[in-house]
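Only one protein chain is missing from this complex, and each of the others stays in its spot.
For chain A:
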């Protein structure tokens, strides 16, 4: 009897110990992550830092394939630069949406001229005219 109780206690202790070890395993034993690290990006390549051009070059049609490649690279660069410029100069989408949401009512009023507005009224009248007066319709006897 006593033996079984002892055994039970031992088992429980073992289990607790195991759990403690497991918990420890699941916690990453790392020093506190520094906030400053997020401010820096490490870029080991000079090519990226200095924006160097593609290293394959050909001039005066010596190697047409390479010249085609050069043209493609140049075009990409230009596109990138143009995108950047546009981003800086143009109106943002948010700004545009804000302005339009305010303007849309005023502009729509301006575009629905008097004629249109009267048209709309007339249409309603016509509809009323063509509509038959409501009355009881006696079903036909077919049988």
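By our rule, a contact is a pair of C-beta atoms (placed from the backbone, for glycine too) under 8 Å apart; a residue touches a chain by one contact, two chains touch by 3 or more; residues count from 1.
Operating definition for what follows: contacts and distances are computed from a predicted model.
UniProt lists the omitted chain of the complex under the protein name "Exosome complex component RRP40" (options: "Exosome complex component RRP40", "Dolichol-phosphate mannosyltransferase subunit 1", "AP-3 complex subunit beta" or "protein-serine/threonine phosphatase"). Set against the missing chain, the residues A:51, A:94, A:110 or A:138 yield one that touches it, A:51. Considering the full assembly, A:39 is the residue among A:3, A:25 or A:39 that touches the omitted chain. Looking at chain A, the residues touching the absent chain are 34, 36-63, 65-66, 69.
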